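Only one protein chain is missing; all other protein chains are in place.
What follows is chain A.
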Amino acid sequence: MDMPVPNAAVIAKKDHVVARLKAVLPDDAVIHDPAETRAYECDALTVYRCPPLAAVLPSSTEEVAAVLRICHEEGVPVVPRGSGTSLAGGAMPTADSVILGVARLNAVLDVDYDNRVIRVQTGRTNLSVTGAVEEEGFFYAPDPSSQLACAIAGNIAMNSGGAHCLKYGVTTNNLLGVTLVLMDGTVVEVGGAYLDSGGYDWLGLICGSEGQLGVVTEATLRILPKPEGARPVLMGFESSEVAGACVADIIKAGVLPVAIEFMDRPCIRATEAFAGAGYPDCEALLIVEVEGSPAEIDEQLGVICQIARRHDPVELRESRSAEESARIWLGRKSAFGAMGQINDYMCLDGTIPVSSLPMVLRRIGEMSKAYGLDVANVFHAGDGNMHPLILFDANKPGDLERCEAFGADILKLCVEVGGCLTGEHGVGIEKRDLMDVQFGPADIEAQLRVKDVFDPQWLLNPAKVFPLEATAARRAG
């Protein structure tokens, strides 16, 4: 993975920059000792590492603004960081950059049940947002699988999704307002506890911009009353074509499950060996979950099971209790852990039109043979968001490179069938150089122009999202 050559002039004035940062932040909020900056050398994409020039941990919007103003004046690149759980390298530093971590900005500022909103500082973790409102029977809907650790700041930067977005949408659909600090230190209030301002959709533009347009320090999020209950049904099929047709029929019948999860045979076998959830050994397994009162759940599961039976399932197991539900989810939830035990793996995140599922799985199978690397597929089938897990051995020379080439081929396939490179993880550095597979020059140029408006010097997270050669002239200033 290429990263830009660090700016030697910036590295040379490290002491000066650190002194200026220390003048506006408490001593323990400026980390510059090389032994300590190592802690920020990567995020959850751990194969690429580079310690930053320094890391700062501001505790208020004012401190964030002061840091950005200094870095802007000094021409120092800034890499914003939530909890560092990005799988795409979104928070990966360069040697000439300052990491701006929002971890100390973790307060709940206001909970307003009557208006069904919560205002938080964005270093707060995703799950603890729900934690702050669940006693009153509310929850925050986006639920990325890293939700125990990941910060709302990162969720906003990457427009994170989760297993339940078929019904509740992703971050952008649940975000009502932000406090945004621009690279020059300007603090801007966008939106609030109300809907749809008359001007441009700033929230929509900021959400998913991977920390390149500004640093979000506070957010107003929509919270929802918790449904009375939820129950899944598990179904096994002898081919992915049949499973795909079953998903389409469920959706066409007017049922909108909260989650439709798909696993293929390699994934089923690995998780069975690991967790013993009692899954059938078949080509394709679906877990479909619906919500509501017990009677409403029965009504929806009745429709779903009737459709499933028309597709001759090898197994159809409707949960009747909390224990049975947990057992059905056990294998799916341990899928990544199961893979990790077998091998190193790379988790992809492309999205495809649901109708292409059988063809895409067949092609992935063929590529797997050609590359000599095993792959297991986990899939949010309702929305087409695939998570193929490619197994490789990091200690074997050449395996990582082969794995990356295989991954790139799968993502190109996703684009070829009408899908996209990333459904919820973001581009970061990982998929940066594949952007021109999905976009033409004019499509990319339009996005670069947006960054020109927000960050004319290209100092915020500059080496991410776009192919380096496309941004070279702009980054050079």
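By our rule, contacts are C-beta pairs under 8 Å (C-beta built on N, C-alpha and C of every residue); 3 or more make two chains touch, one makes a residue touch a chain; residues count from 1.
In this text, contacts and distances are computed from a predicted model.
The complex appears with one chain absent; UniProt names that chain "Glycolate oxidase FAD binding subunit" among the candidates "Anti-sigma factor antagonist", "Glycolate oxidase FAD binding subunit", "Response regulator receiver domain-containing protein" or "4Fe-4S dicluster domain-containing protein".
Annotation: of A:170, A:183, A:308 or A:361, A:170 touches the absent chain (contact as defined above).
From the options A:128, A:145 or A:355, the residue with contact to the chain not on display is A:355.
Screening A:75, A:131, A:227 or A:365 against the full complex identifies A:227 as the residue touching the chain left out. Only one residue in the set A:15, A:28 or A:114 touches the chain that does not appear here, and it is A:114. Although one chain is hidden here, its contacts on chain A can still be listed: residues 112-117, 137, 158-159, 161, 165, 169-170, 172-173, 182, 186, 188-190, 192-205, 207-209, 225-228, 247-249, 251-256, 292-293, 295-296, 299-300, 303, 351-355, 380, 383-385, 418-427, 431, 435, 438-440, 442-447, 449-454, 465-466.
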